[in-house]
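Could you have a look at this structure, given as structure tokens, before my questions?
Missing here is one protein chain; the remaining ones are kept as they sit in the complex.
For reference, chains read A, B, C, D and E in written order, and residue numbers begin at 1 within each chain.
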Amino acid sequence: MTIEVHNLAVSRGGIPIFADVSFALSQGDALLVKGPNGSGKTTLLRALSGLIAPDTGTISIEQEESVFASHLDAIKSALTVQQNLNFWSKIYGRPLDQAVLTPFDLDPLLDRYGSDLSAGQKRRLGLARVAISGAKNWLLDEPTNSLDQKITRALEALIQNHRKNGGIVVVSSHQKIDLPQAKTLDLSAFKPSVERNTDPFLEGAF
Amino acid sequence: MTIEVHNLAVSRGGIPIFADVSFALSQGDALLVKGPNGSGKTTLLRALSGLIAPDTGTISIEQEESVFASHLDAIKSALTVQQNLNFWSKIYGRPLDQAVLTPFDLDPLLDRYGSDLSAGQKRRLGLARVAISGAKNWLLDEPTNSLDQKITRALEALIQNHRKNGGIVVVSSHQKIDLPQAKTLDLSAFKPSVERNTDPFLEGAF
Amino acid sequence: MASIWQYANPAKFMATTARFMGPLWVLSIATLATGLIWGFFFTPDDFKQGSTVKIIYLHVPSAMMAINAWIMMLVASLIWLIRRHHVSALAAKAAAPIGVTFTLIAMATGAVWGKPMWGTYWAWDPRLTSFMILLIFYFGYIALWEALEDKDLAADLTSILCMVGSVFALLSRYAVQFWSQGLHQGTSIPLVTGERQVDDVFFIPLLFAMGGFILLFITLLLLRTRTAIRLRRIQALKAKET
Amino acid sequence: MYGLDKYAPDVLLAYALGMALLAAIILGSVIQSKRAKKRLEDLE
Amino acid sequence: MWAIIQRDISLAFAQGGGLLLTVAFFLILVVFVPFGIGPAPTLLSKIAPGMLWIGALLATLLSLDRIFQLDFEDGTLDALATAPIPLTGLVTAKALAHWITTGLPLTLAALPLGFLLFLPNGQYMWLFLSLLIGTPALSFIGTFGAALTLSIKRGGLLLSLLVLPLFVPTLLFGVQAIIHPDHTIMLALLAVISLLSAAVLPFVTALALRAGLR
Partner (left out) sequence: MWAIIQRDISLAFAQGGGLLLTVAFFLILVVFVPFGIGPAPTLLSKIAPGMLWIGALLATLLSLDRIFQLDFEDGTLDALATAPIPLTGLVTAKALAHWITTGLPLTLAALPLGFLLFLPNGQYMWLFLSLLIGTPALSFIGTFGAALTLSIKRGGLLLSLLVLPLFVPTLLFGVQAIIHPDHTIMLALLAVISLLSAAVLPFVTALALRAGLR
């Protein structure tokens, strides 16, 4: 029940984003991914969740036990908050536990349509999906964007609790987020050197 | 060249969001709009930019001299960064001043397509439009979301400079943003009481 | 051990093909010119059709190669999907515009031929209809390549389209038989049995024209693949700069 | 004229169309190739 | 999987959902035909089977880009693709839901619309059967096309261009099943196409989807 990444290199649209990234996380660990815009935080999280294939290197992670919360919130605007929650609880085959929702203060919003939510309310609904999924590995891409102070605190507590129960959390963020004893990965240190380009069209001369 | 808001009340989809908001801003002022999720920060900014009509109260602002940067970034994914910039410079009838772009570090990205930008890169391009517009009133909705530390500092400096030149800035944010001598408006204090509902269907008894 | 897959490396491919391009050009133009000039100037007129019959030297080879270009694209697509050789994907991409041109030549010459023979430029005959469908498939394939910015993704998706499209093209070919009786004549050059109904005077220049079209296809294919490889390298170099 | 008048107009039209299309693909491919080569040389 | 079908159906009924619109579009198309080619009943009844099939096909076409695009844009597709359900299952569920919300209503709507075009009396049953058997093929082929054009914004037109040639055999056999004297053979051939599409295409579609999400 661990995540192990070894010498990972990933590129997007032929552009190498980072290379030689390695880390290992075991039960209860948290990893805070940092780095300036465009350094590949989102890319790393997508690779971990299996949406992007690595160029080289290996990722060992239980795909079935992972959930990814991207910049988008996976909300259907034509469904109410309640209906959105019900759908995900069915997809993950897990009951809609009230305790899982309270941190995000969704109760007053249950009958509102997805399209009518404010930016932060959307984010809260998006994060509720993560809590519902019951997955062991949480991959959260800038989860605190648009969240107000109170909910940010609640999210930190939820993460802390998840780690206590043996979960693993990978979080990318530009903002202060309180993850006790978290490992840190600064992606700005892993810019691939121009020499180790894997693009076959740069090999040799024509 | 001022913004004056008097007893403003706005509702969305029939739900009153805030009421009795008043403030006045003159040249060089900044207003930091705070408040928990759903308290109406975005709603206020949209009202200021003329996209939502107020229920009651008045807004006095020079519409032509205002620019609004919303949660979305107004980027065409099928155009390159350069083309996006050119388009806006033509719309606002202002030359593409290099000085305006440097704070957002867009130079290395000029040939990239809008669809291939990272979240923070999109945001940077979106904010560059504000700088290009040459408008006096900047209405910025959570501008620092997804921005890394360096660019956040640059944005703060840009805002400071804009104020020095007599501009007015209204910023909503959940995050720390450094706006010297800014006024603050906490929208959580302006929740409309149930009694002063403006919906005509609640008047009288049937 | 030298394997044929080594040519899937772009640099190797460029180096190897560079040596063939000159001779291939000469050979293909010469063969094509021989076939067409011979056919046009030095064959007798048909007793029924008069000189109109000479359209055959353009029509038949281009029709044949229009189909073969698609088959070649299918093979290259499968190679890309299975072995992920970039050159293969680019070769498939390079073949499409050639295929379109050959299809258009077959249809244009056929249309001109149809007027005196059938009294109409166009008829919804099964074979002509199949060519119309083929043309639309070519357009769709090219449009999909153009619409996608990420070239590896484009290679994947166009290859899948080519695969599925081939199956449905065959199905359509079969289905149109039920829908329309043909005007167009059947094949009169059964290569397998060798019993042909065409005289040598017509047949030998036709063979040259066919050979010319085949060679021209190969030459253009290599040239366009080389161009595509160069463009990819330009893209990669630009990406490296940023 | 040029000895072509003994040919039916159909053949002439067909050959004109065919040749034009062939020329288009050949010239198009060659020009694209030249351009790509030049751009690559400028870059390298 | 069942949850996805259920959700897609309730979305189709919800605000801005496509169900009634698809049928309405079919209706309008059929109504347009007499405007375009004149009101003569003999002419109309001659082209009725073909026009009804073409109408159903175009109405289907317009609904295709909804299959994945909305889910893609709001991030739902990312979440579903990483959820513990097989991608092929997801694709099949999507195609089935599309058929239930498009193919089936169109089949039912075609019968009253037959009147407007003076469809010959004996052909109603065959029209119904051929649409019932043929439209599943359209849904599965359409889902494939939608997956191909996933990452293209507003790819609706390109989608149409890619999918229409794939619809040709279905259309041909579908119309033949109505007008050919030997209806049943044509229906059987139509069924073969539908079954083949349903059995094979989901795997290819899953491949395309996986690539498009990259």
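In the analysis below, a contact is a pair of C-beta atoms (placed from the backbone, for glycine too) under 8 Å apart; a residue touches a chain by one contact, two chains touch by 3 or more.
Quick caveat, the model's predicted, so the values are computed rather than measured.
**Q** Out of A:T56, A:S77 or A:Q160, which touches the unshown chain?
**A** Of the candidates A:T56, A:S77 or A:Q160, A:S77 is in touch with the missing chain.
**Q** Given that one chain is not shown, which residue among B:K34, B:R129 or B:R163 touches it?
**A** Touches the omitted chain: B:R129.
**Q** Go through subunit B and note every residue touching the omitted chain.
**A** These residues of subunit B touch the chain that is not shown: 49-53, 63-64, 66-68, 70-79, 83, 87-88, 90-92, 113, 126, 129, 133.
**Q** Tell me which stretches of subunit C touch the chain missing from the display.
**A** With respect to the unshown chain, the touching residues of subunit C are 120-125, 129, 132-133, 136, 139-140, 143, 146-149, 179-180.
**Q** Residues of subunit E in contact with the chain that isn't shown?
**A** 15-16, 18, 21-22, 24-25, 28-29, 32-33, 35-38, 43, 46-47, 49-51, 53-54, 57-58, 62-63, 65-66, 69-70, 73, 152-158, 160-161, 164-165, 168, 171-172, 175
Rule of thumb we're sticking to: only the chains that are shown with their structure count from here on.
**Q** When the contacting C-beta pairs are counted for C-D and for A-C, which pair yields the higher total?
**A** Pair with the higher count of C-beta contacts: C-D.
**Q** Rounded to a whole Å, what is the gap between the Cα centroids of subunit A and subunit B?
**A** 28
**Q** Calculate how many whole Å lie between the centre of subunit C and the centre of subunit E, each centre taken as the average of the chain's C-alpha atoms.
**A** Computed from C-alpha means, the inter-chain centre distance equals 32 Å.
**Q** In subunit B, what residues contact two or more other chains?
**A** Subunit B, residues with two or more chain partners: 109, 115-116.
**Q** If I count partner chains per residue in subunit C, which residues reach a count of at least 2?
**A** 149-150, 230, 233, 237-238, 242
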